[in-house]
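Note that one protein chain of the assembly has been removed; the remaining protein chains are unaltered in position.
Moving on to subunit A:
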Amino acid sequence: MPSLGADMEAGRLVEWLVKPGDTVSRGDVVAVVETQKGAIEIEIFEAGTVRELTAALGDELPVGAPLAVVVAEGEAAAAPPEPAPEASAAPRPAPEPVVTPVPPPAPPAAPAPTPSDAAPAPTLPAAPAPAPPDAAPAPTPAQPAGGLRASPAARALAEARGVDLSALKGSGPGGAILYADVEHAAAGTPARKPAPMAEMRKAIAAAMARSKRTIPHFYMTQTIDVELVMTALEARNAEAPPEGRILLGALLVRAAVRAARAVPEMNGHYLDDRGFVPAEAVNVGVAIALRGGGLVAPALMDAGAMTLAGIMAGMRDLVTRARAGRLKASEMTEGTITVSALGETGAEAMAGVIFPPQVGLVGLGAPQLRPWVVDGAVVPRRVVTLTLSADHRVSDGRTAARFVAAFAEQVQTPEEP
């Protein structure tokens, strides 16, 4: 099927003007093809004898499809049984060279970072999240939520200077925040630390180094059977709506709170000038990993007065606000003991560094299934390993052992109704 126009893709064969056995010469009209433009006679560019008409009348054939086999003089005897493409009325040419090189397939996308979002997380941040792939568009200033009216220029400047647009009042039409508004607000605040993450790392580094330099840590470990409480928890959660579910983490925090109440030497601050000052309330710090790296440990204030559900809700609230950057100063400074848990999966134990000026840190591994002796028989049980980091200036092995025992007991105490 010859191509008769740039927009012709196919044609319908409507008439053969030759039959097998006919001799044809170059330029002869051999067939008629119906196209969008009407019937067009097609000529042949070969000379020879028609051996076979391979296309039937009425066939709709794409450009390049063979219509007939024509054998050149002297070729007849040797003619192959299959229609040779070059003998057809209009051979389709070999594919044209590719003008533009086909780009190599794109590299597979880097796996998305999977931050451990669930709940309380390790004391020390995990390795920084993988950098986004190079192809990512240049960062554009974040869009504050809630249809905030701020001009692009204001947004760009706010991003550069670390100004919170939602805290500003705009002077533009309709209250739109303009460049000048941000400039004005930024003039009051110190020039933004170039990268908040780097600043946080620096702060963590300073606090941890101070802790290890000044606090004589000692550690006490115990592995606790949590099978029964977890089964009870799972049964309870199965009935509850998602927002009413209680994670193991909350149970562990509650146990730490109660142990701290029982062992006041573990709950308070060590101050250089005054020595240990026990705290009245238990403000339990909860270590939270931030998306993109970094770590904070804000306190659940007066957690001793909370129910388990209250603790769970308080932890959810802290996580949300920590990630939104909306923690209160008191939450950051008034913690009295800290719990750092690896969450539902992961390593089995963690010996953490105490947040000064606190004197104890409860490190909790993720639950593990282990062979366990219960009533003289070895059975599979889920267990959690507690590692208490304690400040030897304030407590000793006996105090720590009391805390560990109190913790273990609390963990295994079934939930109040």
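Keep in mind that, in the parts below, a residue touches a chain if its C-beta (ideal position, glycine included) is under 8 Å from a C-beta of that chain, and two chains touch if they have at least 3 such contacts; residues count from 1.
Just so it is clear, contacts and distances are computed from a predicted model.
J.: Looking at UniProt, which of "Transport permease protein", "Sulfonate ABC transporter", "Corrinoid-binding protein" or "Pyruvate dehydrogenase E1 component subunit alpha" names the chain that isn't shown?
T.: Per the UniProt record, that chain is "Pyruvate dehydrogenase E1 component subunit alpha".
J.: So which of A:Leu4, A:Met220 or A:Leu308 would be touching the chain we can't see?
T.: A:Leu4
J.: Touching the absent chain: which residues on subunit A qualify?
T.: 2-8, 27, 35, 37-40, 42-43, 45, 63-64, 90-93, 96-97, 99-100, 140-141, 151-156, 172-174, 176, 178-180
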